[in-house]
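All protein chains but one are shown in place.
And then chain A:
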Amino acid sequence: MESTRSRALWIVVSLLILVWTAFPILWIVMLSFKTPSEIGNVQGFFPQDWTWENYETVFKTDLFTSALINSIGISLIATFVGVTFATLVAYAIARLDFPGKRLILSFALAIAMFPVVSLVGPLFDLWRDIGLYDTWPGLIIPYISFALPLAIWTLSAFFREIPWEMEQAAQVDGATSWQAFRKVIVPLAAPGVFTAAILTFFFCWNDFVFGISLTSTDNARPVPAALAFFTGESYFEQPTTAICAAAVVVTIPVVIVVLLFQRRIVAGLTSGAVKG
């Protein structure tokens, strides 16, 4: 009797939480299906006339399609390079004895606390001097450096848990050192690297400050910045519904990743900060 009641209670509580976290996303989806003329005339949560029109507008707008390509390309490259660098550092920290270990970890912590806006002016200047302004590398470089701390913590916490003795054990059993690395260490390390990659990608995907300050055209402008400037364009209709359609397009992949890898993401977010 008691258990049925507590079961019902937990279900109600979890549903309430789900409503709170999913509600704004649902709202954006609803807006994206409204006709542009509904904005300002009809107030309500659900669309009066459902339409795909906004999605057509969005994919016909060069500003958005190029921003989508920029965001995907820049975030993927930054993630790949960043996670590679972080893997090297994390391996060194977890496995090797060398001076400056604590210094590197403290430095990474300082970077994580850095107010990025303070750098916008000088980077803006420097990038224009050396021709990185409004280019992919001009965003990739800052993304890497500010995503590195989280990746380094996640990976070094993860690498410390790996039973490295198994590598020697495999070599004793006759495997070459390359085989031992590939067949034993890589499978053990892969989940941690993958988690770090997801977190790094989310970080780059989310950036706004660098996106608006270090780009000026659709050459390198990423999605969040493009969405912000979409408003300013002189359309005869309100851009609200089109912005929402674009937002839904970039949100769907994230929601899928969260659903698929929630356990990994939770482990990654907490391992670096507090050991549980």
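The rule is simple: contacts are C-beta pairs under 8 Å (C-beta built on N, C-alpha and C of every residue); 3 or more make two chains touch, one makes a residue touch a chain; residues count from 1.
In the analysis below, contacts and distances are computed from a predicted model.
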* Looking at UniProt, which of "Molybdopterin-dependent oxidoreductase", "Sugar ABC transporter permease", "TldD/PmbA family protein" or "Actinorhodin polyketide putative beta-ketoacyl synthase 2" names the chain that isn't shown? -> "Sugar ABC transporter permease"
* To do: Can you work out which residue in A:74, A:157 or A:170 touches the chain that's missing from view?
  => A:157
* Just one of A:100, A:174 or A:187 touches the chain that is missing; which is it? -> A:100
* **Interface with the unshown chain - residue positions in chain A** => 6-7, 10-11, 13-14, 17-18, 20-22, 24-25, 27-28, 31, 39-40, 43-45, 85-86, 88-89, 91-93, 96-102, 104-109, 111-126, 141-142, 144-146, 148, 152-153, 156-157, 160, 202, 205-206, 208-209, 212-213, 223-224, 227-228, 238, 240, 243-244, 247, 250-251, 254-255, 257-259, 262-263, 265-266, 269-270, 272-276
